[in-house]
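As you look at this complex, bear in mind that one protein chain is not there, while each of the others sits in place.
The chains carry the letters A, B and C, assigned in the order they are written, with residues numbered from 1 in each.
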């Protein structure tokens, strides 16, 4: 199995059609070829190529020294990554599911995030923690959670979430080259569902710039990751009802492209925030708060959040838990309720 | 040293003047006398009585079986508490500083919070995790953080933060009696600074009810913990400038007394949210989002957040990092800027 | 320093003199029946997954002796903090098979109310604590429950399980240390089946064995042949007795092998040498125990039929009954977050209710794994 896709015939020169997953592999391969400080490791990333296949082929190409399995310890995966980064490597640590990152939480929050600050800039921690997040694959309680807000609330971390294959590659390359620790969260629901053209060579998407996924004039929908296609579909459905929805794919949660958010809300006068994490204190609360603080005077309706419910993640009822097109549409409706 | 205070002469019948710290000790003593399932443990809580003295006297009164020191492992403190709670005790786990809770994060977020849900209600986890949080004592980088938002974003946990001695006792008693896991976060800056009358016997303050710390008509200030006295002072100063500020002490962050928040904002038409955690994705973002979703039409100004900056906690510059009266006043001003 | 690998049965099912625990014939047959039924249950679970009728399954094939021998050493009043690869214990503790199968479907008959993936059971009636996916967390919880029993002054013993991979978890270190410091009545069973998904135990740790890790906590560590049900039972019985007498915890390493792939999502052929696998297949714990029963004249073809066909019939009936049951209602999603729903949860429940009234909410989702 190769990561470069099979539809290359259909692709433009210099690009190939890839799934989001293949684009991630491609980004790592590209950077491992570019920079021998880049190493990737985690549970099952070696011979097996990762439980989702994200590291497929890297063990064969780069050998065990640069692509290796670890003992079953997220604390160890991240803690050793911190040590490697401090000592000059560019580690990419894979956490098998974001739900399993908590044994490493101390190393992330107390160490990686604070190394530069607490040492007055003497020591830095340029590492990437890659992890699949979110629901939509019937993974139930412990294979579906979206905990990006924890990391967004931790100064010193950057938080990046792609929603398209091209962005996945370009943002991951940017993350690997970044001088600071980056949480690179991968919408596992899109791993094989999102397909698109991806530049095969050098391709960097800068951290901190949002993307207008769909232009519109009546209401702004802010989203990221696996919620982007859901919101795009909702926007399409709304268009059929005569409402012009602007969908902003944030791409990076920290640092947020606040200018893009505010410009769009000022233009449309309405705002819906969509995320699949539990509603309370989710990242969408931050988005609402920013809008309510900085451009409330432009609003013609409430800022509506469409989010996961404030329950742990269910298995059987997953389809009801996660925001879908209908719920986003209902959220859009609410902003017109005045 | 006794926990019952020295100014009892001045106190009303059935009450004593206590510091917030003494009130916490009193709550534990009361419940340990009431219910022999209640045990308290953590690092240095035994003979030493805790690094802040919160468990002073409990080892002597209840013996090592019910008040004991643990090895240096927050993972163990919380993980064993979960096992005890599942088996029928009512453990109170002390985490020495909230900054050191992360080794236990997995046990809190994946286990304590989810035990009831994932077992369909077969197993429950009635425990209290007590921990001093926040700045104001020159504890620097790792003895000052306010990470309540992480816990508020975790369905299954309740999050309680008192700001007065009477509430500290009443809310802690309620937390110990609660059938669900409670994060009981203690504003260490107020441990000895907050003094007040506390009922000496049975005293319960229900979880989920906010307190109007000061009534006002022009602007609502939402706050909790160590920010409450800061906001009260700011309200006093604002009153001198002719502005009537309503200060709401939330007391419990989860579940939030949303009705109280909304009623106040509807009344005043202005809202300032104050918290000492880093601004981005802090609990105050949730408060802003609720107001922006549920009563934005009543607002006559932006919802302003006064918070810690988005940096790790500094040592020397602590006094600039933490919101103080002047910053709250400036925040109030902004809501009048239209 | 090297720990001996204890065994009682040789590969032909002959018991070493003086080591046979001499269980009564009925009990031996019961154990055998349980092992056979456990495998049948696993086979059926995987088949249902392959047929697309359930979303996920994970087998314990080859490890029946390891977990059944261990749990058999307990009293029914003793508690279990299990991992996810000990399904036989449910049968040992007489959990109705239909309830087990309902868990796979995550339907309204599931004690966990459809909240977890298949094989993450919770059975209060069996003192079988809710299984968690995060590796290792149960170890510290078992230590805590053991501490609680000592505080309460009762004589419950706690048994908890982890894999070879689990020895690397934070909680392995913590759980064993706390249990030892407080002399908690806990038996830690590490089922070393050679693999943690694709990572061999030789890369998990370079310690002499898993059992020797007990030294780090000042507790006894024992290595036992995990495919020898009598040896596992004997070792665990001693550990349980010690625990009950207040002499503290024990670490038992059962040396066994994961015959199947890690789970229905995994294909072990990608990373595992066929030779190793074939060698272990020959050490099948059920076949070995069958030989022993034969030597004891406790096994007949008829008995075998009865065990296997009986199990299959029970499972088939359970699957049929379970599959017919509906899923939990949407409103149940908001239950059990807390004892009583918060105002926020009530509002969200209402919101969902209204949206569903309008129709259409709840699109189809993908499958695990992608």
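As a convention for this text, a residue touches a chain if its C-beta (ideal position, glycine included) is under 8 Å from a C-beta of that chain, and two chains touch if they have at least 3 such contacts.
What you see is a predicted model; the values in this text were computed from it and never measured.
Colleague: Which listed residue, A:32, A:54 or A:82, touches the chain dropped from view?
Modeller: A:82
Colleague: Using the document's definition of touch, tell me which of C:12, C:154, C:208 or C:331 contacts the absent chain.
Modeller: C:208
Colleague: Return the single residue from A:44, A:94, A:111 or A:232 that touches the missing chain.
Modeller: A:111
Colleague: Could you pull out which residues of chain A are in touch with the chain that's been left out?
Modeller: Those residues of chain A that touch the unshown chain are 39, 65-66, 70-71, 73, 75-76, 79-84, 86-89, 91, 103, 106-107, 110-111, 114-124, 155-156, 158, 179-180, 208, 254-256, 258-259.
Colleague: Suppose we count only contacts with the excluded chain; which residues of chain B make the list?
Modeller: Contact residues on chain B toward the absent chain are 43-44, 46-49, 51-52, 69-73, 75-76, 99-100, 102-103, 135-143, 188-189, 191-193, 279-280, 309-312, 314-322, 324-327, 330.
Colleague: What residue numbers in chain C mark contact with the hidden partner chain?
Modeller: For chain C, the residues touching the absent chain are 1, 168, 170, 172-174, 177, 180-181, 203-208, 212-213, 215-219.
Note that only the chains that are shown with their structure count from here on.
Colleague: Based on mean C-alpha positions, which chain is nearest the centroid of every protein C-alpha shown?
Modeller: If one averages C-alpha positions chain by chain, the most central is A.
Colleague: Any idea how many Å lie between the Cα centroids of chain A and chain C?
Modeller: The computed centroid separation for chain A versus chain C comes out at 35 Å.
Colleague: Determine the centre-to-centre distance between chain B and chain C, using the mean Cα coordinates as centres, and give it in whole Å.
Modeller: Roughly 40 Å, centre to centre.
Colleague: Provide the list of chain C residues touching at least two other chains, using ranges where the numbers run on.
Modeller: If we look for residues of chain C contacting two or more partner chains, we find 115-116, 120, 132, 134, 170, 337, 342, 344.
Colleague: Of all residues in chain B, which are in touch with two or more distinct other chains?
Modeller: Chain B, residues with two or more chain partners: 103, 106, 110, 114, 117-118, 155-156, 254.
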